[in-house]
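Take this structure first; my questions come after.
Note that one protein chain of the assembly has been removed; the remaining protein chains are unaltered in position.
Labels run A and B following the written order; every chain starts at residue 1.
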Amino acid sequence: MKLKKAIALLVTAAMTMSMMTGCGSSGESQTSADAEKQTQTQDASKEDSGEIKEFTAFFATPGSEINDDNEVQQIIAERVGAKCKETWLTGQTDKEAIGTMIAGGEYPDFIEGGSATPQLIDAGALVPLDDYLDQYPNIKALFSEQDWDKLRQPDGHIYFIPQFGTVKGRERVCTHNDEAFWIQTRVLEWAGYPKVETMDEYFDLIEAYNEANPTMEDGTTNIPYTILCEDWRYFCLENAPQFLDGYPNDGSCIVDPEELKVIDYNTTPTAKRYFQKLNEEYQKGIVDPESFTQTYDEYISKLSTGRVLGMIDQWWDFAYTAEDSIKSQGLDAQGCQYVPLPITIEKGIKNQWHNSGAVLNVSSGIAVTTSCEDVEGALQFMNDLLDQEIHNLRFWGVEGVDYSVNENGEFTRTAEQRLQATDSAYKASHLCTYSYFPQYSGTSDDGINANKSDGQETEFFDGLSESVKKCFDAYGAKTYVEMIGTTEAPGAWYPMWSFSNSLNTSTEGGTAWTLMGEIKHEYLPKVVMAADFDSAWDEYMTAYEGCNPQAFLDEMQAELDRRMEEAAKYE
Amino acid sequence: MDNVVVRKKKNMSAPNVIFVICNTIFMIAFVVITLYPIINTLAISFNNGTDALRGGVYLWPRVWTLKNYTTVLQKDNLITGGYITVARTVIGTLLSLAANAILAFIVSRKRFLFRKELSLFWVITMYVNGGLIPTFILYKNLGLTNSFYVYVIPGMISAFNMLVIRTFMNGLPDSLEESAQLDGAGYTQIFVKIISPLCKPVYATVALFVAVGQWNSWFDAMLYNRMSSQYTTLQYELMKLLSSVTNQGNSVESMKHAAGTVTPTSVRAAATILTMLPIVCLYPFLQKYFVTGLTLGGVKE
Partner (left out) sequence: MASLTRVKTKAKTNELRTRFSWKEVKRQKVLLFWSAIIVAYGIVFYYAPLAGWLMAFQDYKPKDGLFGSAFIGLAKFQRLFSDATFLRVIRNTLAMGVINLISTFVMAILFAILLNEIKSKGGKKVVQTISYLPHFLSWIIVTGILHDALSTSGIINELLLKFHILEQPLNFFAHPKYFWPLVAFANVWKETGWNAIIYLAAITAIDPSLYEAASIDGAGRLAKIKYVTLPGIRPTIMITLLMNVGNVLNAGFEIQYLLGNGLVQSVSQTIDIYVLKWGISQGDYAMGTAAGIFKSLVSIVLIVIANQIAKHNGEERLF
């Protein structure tokens, strides 16, 4: 009898629950009811604000969802009369998510398709924006005419707006948010802050330091050099040759700026020297034997212990995890934090690990879909988000709460505010960056402050630990960028990755590109670990040639030529 | 309430003693090995996230914090998700259990005309799959997208669960049905009054399978109710939280703009513990049906 009672109870509970959550009513009426409720509460809070428009957005990239009652989002909504509910990619690839959306034929108002953007255009899901642009000065001002034209699709229309890489006013960059050979400050300090310019010098220094100091202060053995190569993060192993030869991060190939020819960085003499060096260091026990089997999590925990003297990586890949952990443990006092070094294969090559200036990604951006009933309103919202005042709300927060303004008009934050701004719970309930809507870096309209807090020099210096400051001083640098030097953005083709990212197996070159990745994943670790480097290298080269890399290079060359031709029209 | 295995005389011969010792050792080893990941997850869930990055947290937290739990619990929509998850678990389990039991009853009737065909029809469904997009289009045309029904209507019948019940029913003596029919009972009565009460252990098993499946699923919420946040589920909300900090299959360029992400090990641990607890509590409740309800001895052939 107990069972019957229990079932009866459960059924009742379920019924009540379903009534409460309204699973009986159809989806649409529920949505409108919800919207009504929302408007009501908004009316209550601010009667004269009029109706607040609600847009929806889907970004085919992982991101943090913010709460429905987010405070800054509410403030922005009241100022501009609109808000946007953002949804992010979860547990699918971008192509999968967009593919199902196209099949269903229903879209949110805004969409960022990632690598599936061409499919969206193909399916006629996006609204051509070219006729609208002139009515929205802020959006229009994002790019030059030339850049807008770069965004035109073969049919002559502009469908999406890249969100990133636009600089307003003076560029403000302190961190080198890119790839580099990193080294712990303790190694440099021990050696008396020498000039380290080549790969050989870099490894010599690490070897010498490790011989003199095989352990950390607490007796933990050092790991002189580790290489992350899990999945797509294997750039830490594979793409250094392009930088070592003094080329910028075109991502998938080298572009010779004089000849305007595409060069394969996998087969250059520098590539061979680089992997041979890694092989030597591996044999000497300098390269971490777990390099090729470690997961990203393991790698981060290794770095977090402060044991690893150096590695190649992108700043964002370890800074917000390992670097923060090192700091919070007080290991910065031992000099366990990382600084970048301007390494090239030989002395006298100008390195381009860091580039300044705007980088236009022509492969994807935010778009308005054909499901959007109020295209003007949507674009107006995007336009308003670029107003300096709103932009400050997005990237600095609320004045007096998230930052203060000092007598010089500079935005400053206390240590507490800085910490708060990184707290995920606080971010969800309070901050609203609309991070995949268009935005600026560089300097604010006031000419004083940086558009984003990470570009604010005063902010940056306050956050630095003593050991890093000391290191910077020794090299006469003030920022990470000055440690490694900077170069103006390369030619009009840059960056080639915006093309290779959209390649897929439907073309011969795309197939070769995918295959090359597979082969490199498998063979590069073998090359580094091999007892006989030369034969391993030859084996790798044979397998590599089997991928037909020329097909890939040809497609890259064609795109390079196309880009240069387009650019020539503006000269 | 009798235990299944009734042993009047304790048989303590040497081989039996050895057996008991070996078995105990095996069970202890097994428990240690299976308990370890749970304890490790618990320890990490109570450990400071930045500190946990260093590794070395095994059985006990090194730097205590509740922050991981508050991070999970502050997630918006968790309450809505919780309601929907409970609703889908309860409704889905009841519907699914009923449907599978009816089907199993039909195909376990020896006289049933299409016994073999109907079984085959369902067995095939275990191994074929139309794919994501056709299924999506179908559900959309049936009006199942942006609704609660998508959680409980598709997948109501599963060949696996049906076969589990069928096997159990096949094991029941045929005489039960025959004698009931002699008494003038129809199939409905035989199913409700005679067979089902005997099937409690297997019903409990299948209920557990379905309930756990319902409780843990999030992909359907993501796919079909992405834009209807009123039908979100607990697991989907947690997946969103976790995927905002993990990034499988991503690219360098998109990561550059996702600055400030952290390794989610500790948050994931907390989320795991939080979602595991309620469903684990269900088990002891069902466990008693594994030992009672066996009046079978009375109806020997």
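Everything below uses one rule, namely that a residue touches a chain if its C-beta (ideal position, glycine included) is under 8 Å from a C-beta of that chain, and two chains touch if they have at least 3 such contacts.
Please read these numbers as outputs of a predicted model, since none were measured by experiment.
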{"item": "Omitted chain - touching chains that are shown", "value": "A, B"}
{"item": "Sole contact to the chain not displayed, among B:195, B:208 or B:223", "value": "B:208"}
{"item": "Interface with the unshown chain - residue positions in chain B", "value": "2-9, 11, 13, 15-16, 19-20, 23, 26-27, 30-31, 33-38, 40-41, 55, 99, 102-103, 106, 109-131, 133-135, 137-138, 142, 153-157, 160, 163-164, 167-168, 170-171, 186-188, 201-202, 204-205, 208-209, 212, 216, 246, 249, 265, 268-269, 272, 275-276, 279-280, 283-284, 287, 290-291, 294, 296-297, 300"}
{"item": "Chain A residues touching the omitted chain (full complex)", "value": "93, 95-96, 98-99, 102-103, 116, 119, 122-124, 229-230, 234, 289-290, 292-293, 295, 297-298, 504-506, 510, 514, 518, 521-522, 524-526"}
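Note that only the chains that are shown with their structure count from here on.
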{"item": "Centre-to-centre distance between chain B and chain A (centres being mean Cα positions), rounded to whole Å", "value": "38"}
{"item": "Touching residues on chain B, where the partner in the complex is chain A", "value": "50-51, 53-55, 70-71, 74-77, 80, 83-84, 86-87, 90-91, 94, 132-133, 136-137, 140, 143, 145-149, 200, 218-219, 222-223, 226-231, 236, 239-241, 243-263, 265, 289"}
{"item": "Contacting residues of chain A [partner chain B, same complex]", "value": "3, 7, 10-11, 13-14, 17-18, 20-23, 26-28, 30-31, 34, 56, 58, 61-69, 85, 87-93, 96, 99-100, 103-104, 106, 108, 114-115, 163-164, 177, 231-232, 235, 251, 296-298, 300-302, 304-305, 314, 316-317, 320-322, 324-325, 328-329, 361, 422, 424-425, 428-429, 435-436, 454, 497, 501"}
